[in-house]
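All protein chains of the complex are present and in place, except for one that has been dropped.
Our next item is chain A:
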Amino acid sequence: MSVQAFRLLCASGRQHLPTGIQIECLECSGHDLYLGTSDGFIYHLLLVEEHNSDPTGLSLTHQGDCPNTTFSTTPQRQKQLGLKKAVRELRAASAMSRLLVLCDNTIFLLSSESLEPVPGAKIRGALSFTLNENPVNGDPFSVEVCLISSKRRTVQIFSVGQEKVQLLKEVATPEQPCALAADGHYLCLALSNHYITMNYNTGHCQDLFPYPSEQKTPIVKRISRQEFLLAGPGGLGMFATVAGISQRAPVRWSENVIGAAVSFPYVLALDEEFIMVHSMLDQQQKQTLAFKEGIILQDFEGRVIAATGNGVYVLLPLPLEKQIQDLLSSQRVEEALILAKGARQNIPKEKFQVMYRRILQQAGFIQFAQLQFLEAKELFRTSHLDIRELISLYPLLLPSSSSFIRMHPPLHEYADLNQLTRGDQEKVTKCKNFLMSYLSEIRSTEVANGHQEDVDTALLKLYAESDHESLLDLLVSDNACDLVDSVSWLERHKKYFALGLLYHYNKQDAAALEVWVRIANGDLEDNTRPDLYEYVVDFLTFCRDPQLVWQYADWVLQKSEQVGVQIFTKRSSDVQLHNSFNPDKIIDHLSKYHKALIMYLEHLVLGKRIQKEKYHTHLAVLYVEEVLHLKSMNTSEQTEETGLRTRLQNLLRQSNLYRVLLLIDKIKGTDLHLERALLHGKLEEHDQALNILVHVVKDCSAAESYCVWNSQGRDTPYRQRLFQLLLSSYLSPPCTDNALLVAAVDLLNNHPTEFDAANILHVLPENWSVQLMAPFLAGAMREHIHALRMTQLAVGLAKAENFIYKQQKLSMKGKPVVLSDKKLCHVCRNPFQEPVFVRLLSGHIVHTHCATNMHVNSSLSDNLPNTSKRT
């Protein structure tokens, strides 16, 4: 498929020319059209462009198309140069109101108005000429004419003013040239079988490339600064710079090209049957126009004109925007973009940016519709597409509150995604996945700026719909989801947990909890979180709204006391909330929930180490009650009971705050003997405690460890007293139980050092053999001797120390101090008036008042000698 880049419009038919007369050459400058004919005539015609407004008014929709532009010509003057020879070339120098005419190897200078020759101003001996469109000499009142001289192998450069001509330069060429073009100092020449560029200032030549000499006419055409278009071998249109480098790939013409013209970004070429249009941007042929018997194709100040022997035609370019739109509507995105980029230089910057942006966006939607998401994304990104244009393609994604209206004229032809995919669900899913990833990518970037709500709401809907895990991430992070819209959407897709998160994010914790509790109770179905109950507990733990916490406290506790109590135990202490969550209130509330209450009290007593008798006693009493309760159940749960008892015992041992008597009362008559022993121990009733341990519990090791930990931090006699009590407890009743005796012996033998051996020996039964007691006795002896020696050692050391001090004291005293009239105070250098003096550590003697001063001024002590000298 091709583009319509030009329309061929007839400007002048055969009506202006006599029959049998051919157009040889033409020139167009503004509205002035000059024709040179085979019989030596020059015709001046006025080229009129008319835009007929369409009477039906339909043209409004095709403003850029100009379908009704027409051209017509009205004859002005005509002139015969009187040579009966064909006019070869015509060039207008409009700034000087002159027309240059080549006829019969002579260039005539004519007034462009009257067509009368300027007398005396002519150049003889020219085979062909061209105007340098980029003359080095920028004089506006002259033109630079470059011509092929009729002298062999010569080109000449003339300066042509209004009234006169002046030869500037004559340069020899390597071969006879047959066609030329000029730019700056450079000429591009077609020689007999190859092209060259030549610097006419230096005469330096640069070979370009050969062309087949059988080719009828070489074509040399300047197309832009320092660049020429040349007809090359094999029907190629070659581009070459003055330096002899090709910067563009060649275009493919037919073999017999007669003429070429440029109308950016296109090059046009004429052969016997067609006008071919190629893009300079991608070298592709874009359009072919049938045009028979053409002899001339030239561009004049941007206007392309073609002519046959007797007719003149204008090639009207269609506006680039229209061309681009045509390409886009035929889905040729790549070409459209190349054309748009190529048009950059020809369109004002502001206008271009707006246009180009729109083209990119349109292209993006075309790629999108073809599910070319990567390309589409890139186009959307570079064109800063209002993301809502894309979102609005998806039904129901934009929040109902959104004020978005699609751009007009629309960027694409699709009403929505269903139309675009024709209901193909697989494609719909792909599109949705694309939007999902795209939105999540841009939501935190500036692309989403200002449309945060629309973007986030759309993303939420997509996530919810597709059961995407990022839904929760979206809701727990910063988001701008529209609440009303999102709530109904989440409800519709049964994303109740997410709904709760949404409420929470929008500071509606009560609503959030209500939803979650309903899920946990099974009223709503949502399996997002199997551990929802724990989640709610956690949520309440960190909830700063006391009312809510109290509202749901019963619910969580009823579900699980152990877990539920965390809302109180794990709560971080907060001064502001202290009143709402003071321990007494909580304990009061937890009275129904025994286990929870125990855990809470443990939290207070053991965790936070609150030293209040009330809590300690309460906890101990609860332990006891619970243990007794478990015992009464008399069931299998042995482990729970043991665990609980251990906790009770630990509390009883470690705490000193609880009310011992109350507890003794509580456990009276129960078999909590160990506990009772502990309680007695607390009351310093160690004999009772040990009796219980030895005779009731019959646990010797417990009794021993009782002694050990009760005497911890106490002095040795206390410890010895405890052990002695234990021993007597073993021995006290008429000692019939052999086991107790063995225990007593073991106790003695294993802990010989814990006893005051001298006292013990009196207590022991007389019938015990020494052999039996041997380890004890040996141990006790050893201990005694050790103690004796240690004491002696200590005494010795103390004595030694004492000696040292004495020696120091003596050395301090030293010799007697003799006070006489000759003795002067060390400080003030005055004699002593009284017998009282102070002796310094250094041995110097001073007045008492000097000593006090010295003490006060100790910091000045360094200056003392000076002071003394002065006095």
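The rule is simple: a residue touches a chain if its C-beta (ideal position, glycine included) is under 8 Å from a C-beta of that chain, and two chains touch if they have at least 3 such contacts; residues count from 1.
Simple rule for what comes next: contacts and distances are computed from a predicted model.
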Absent chain [UniProt protein name; select from "RAB20, member RAS onco family", "Large ribosomal subunit protein mL38", "UBC core domain-containing protein" or "Cytochrome c oxidase subunit 4"]: "RAB20, member RAS onco family"
Contact partner of the left-out chain, one of A:Leu83, A:Ala249 or A:Ala415: A:Ala249
Contact partner of the left-out chain, one of A:Ala190, A:Leu208, A:Ile223 or A:Leu748: A:Leu208
Of A:Gly40, A:Pro218 or A:Gly232, the one touching the omitted chain in the full complex: A:Gly232
Chain A, residues in touch with the chain not shown (by the definition above): 194, 207-211, 232-234, 236, 238, 240, 243-250, 252, 281, 283, 342
